[in-house]
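Removed: one protein chain of the complex. Kept in place: all other protein chains.
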Amino acid sequence: MKFRIRLNIKGIIGLTIILVEVFFACFPSLIVFHNPHEMNYSAIFLGPSREHLLGTDEVGRDIFSLLIFGTRASLMVGFIAVGISTTVGSIVGLLSGYYKGIISEVLMRFTDLFLAIPRLPLMLVLVALVGQSIWNIIIVIGLLLWSQVARIVRSQTLSIREKSFIERGKAFGYSDFRIIIFHILPNVLPLVFANAILLMGSAIYYEVTVSFLGLGDPTHISWGMSLHYAFESSAILYRAYWYIIPPGVAIVITVLAFTLIGNALDESFNPKLRER
Amino acid sequence: MNIINIRDLKVFYRTHKGKLRAIDGVKFSLNKGESVGMVGESGCGKTTLALSILKLLPPRGYIEDGNIFYKGEDLVQKSEREMRKIRGNEISIVFQGAMNSLNPVKTIGEQISEGLLLHTNMSKVEAFDKAKESLISVGISPDKLIEYPHEFSGGMKQRVMIASALVCDPQLLIADEPVTALDVMVQAQILELLNRLKQEKKLSLLLITHDLSVVAETCDKIVVVYGGKILEYANIEDSLLHPYSKELFRSFPNINGPRILSKGILGTPPNLINPSRGCRFEPRCNQSLKICVKEEPRLIEVCDQHFVACHRLKTSGA
Partner (left out) sequence: MVKIEIKNLKVWFPVRTSFLKSLYSKKHQYSHAVDGVSFKIKEEEIFCLAGESGCGKTTLAKAMIRLIKPTSGTVRYSGVDLLSIGKNEFRSYRRKLQIIYQDPYSSLNPKKNVFNTIAEPLKVHNFIKNFSEGKDIITQILEEVELTPAESFFGKYPHELSGGQRQRVSIASSLVLNPDFIVADEPVSMLDSSVRTEVLYMMLRLKKKRKLTYLFITHDLSLAWLISDRIAIMYLGKIVEMGPTDEVVSNPQHPYTKALISVIPRPTSGVKHKKIILKGNPPDSMNIPAGCRFHPRCFEAKDICKRAEPSIVKFNKNHYVACHLLSQKRKP
């Protein structure tokens, strides 16, 4: 199997941002001097200074450290939740696209149901029910985003199964399993991959929203939690812009970076979108 | 009087490997009311030539050199705006697989009259009447005018495409593989239609195809193209003389001839990025001479209105 990926300049910018963030997430202590958990009640709501690059929060924690350590949670949510939803979505999409009749109908109606449900309220209810841990949040997000993947994989599968190399496989006596895994999957994979990258942006957004609304994991540092605390501690009233802006900008940059890569991949896999 | 006169036309494509010489010095003219069939293998530059006449080349293609005179005016010098007045109005084209180029959400009538509304001052009603006339001329009942393309079969769609190409009464119709994807019976219907329109409307026709028998059925003259060059230009009644034309002719089953399957022309079409110095067909030719490798043969008149580019003919003729 061979992937030929050609990223355009936008894609390269996006990829660079993500790689830098991955580095932050892996080795946060190489970047920062403060322990993000360390509180100091004598230094609350301090503005940016040499000691605290982005100032401190309402309990005297270093915001720059919180920001760098928060990368890990966001990326983890992005990668794992998308991993779950892509796997589930691909399986459902492949099966419902390949088999006609009752299996396809049932799987598709199920997908439609998930597409129709308002995601955010359901997510909040589910997180509240299963408990506010980062893993629960990841699983809930993963299980709510698969329906989109299933739709895309199904439509692609439907068009590939009409190609004569699929019927040809049957003439060679290949099993359905072999045809799905070795012949259809490799042909839908590029699209799934590009879509997964785009989906990471949404997954990160959902985590931020859930955390901001107060259902985040209090034991983990994340950008969403930072925003939540900033809001709770009335940082706006103290005009502590250094507390509110950095996590917001970090979220926007990350989501944008994923979108840039996703679009670049889409263009690279889909010749019709390539520069005309 | 010639309607199209092409002089030393060179059309190149920019590729990442270098310039691709799709048309490399083509010279030919088409007289009024005449029909010329252009044959050759795929990738020999037939379609490029058609597109360059209308200046509809893809972004990578450009006219490097030469002139295309249409009624004495050089199309190469014309601006995009001026060309728009010519396309569809004076010169029309029917593309390969044209039946897929109908807009599914517009009625047949709307699509045929679109060209009229664009090029003339006709009112919608007048244009619709003209469209009706055009539809009748291609043998479709006028009450189909208000129907949508999905109700039409492949052959009927192709007729609609011809009707909309002819609705502005163009002087020249370029048909690029007009029957290739069609069934034998539909193919015969379309060819008969083209033959009839040619006579009724005194239309000049440039028919581009890979199928020699289609040319034999509809055209007065034949042009054999190979590797961006014209190898032979002859009246349809003349027997072809160039080794390539002969091989091409032999590779078509002729139900009146012997029942033998020819071996085909061995080898592959030439590389157009770095073409050899000699004759383009030399590597596949079974009658090549020493001179063929070194020097490119020029198109010479071997007898009345019959041009061939082959060293062998020149030497044997002299």
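A and B label the chains in the order they appear, each numbered from 1.
The criterion applied here is as follows: a contact is a pair of C-beta atoms (placed from the backbone, for glycine too) under 8 Å apart; a residue touches a chain by one contact, two chains touch by 3 or more.
Quantities reported herein were computed from a predicted structural model and do not represent experimental measurements.
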Candidate in contact with the missing chain, chosen from B:41, B:129 or B:147: B:41
Contact residue for the chain not shown (choose from B:17, B:81 or B:263): B:263
Contact set of chain A toward the excluded chain (per top definition): 1-2, 163-165, 167-168, 170-174, 178, 182-183, 186-187
For chain B, residues in touch with the removed chain: 41-42, 153, 155-156, 183-189, 191-192, 210-214, 216-217, 236-237, 247-249, 251-257, 259, 261-266, 268
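In the analysis below, only the chains that are shown with their structure count from here on.
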Averaged-CA centre spacing for the pair chain B and chain A, given as whole angstrom: 53
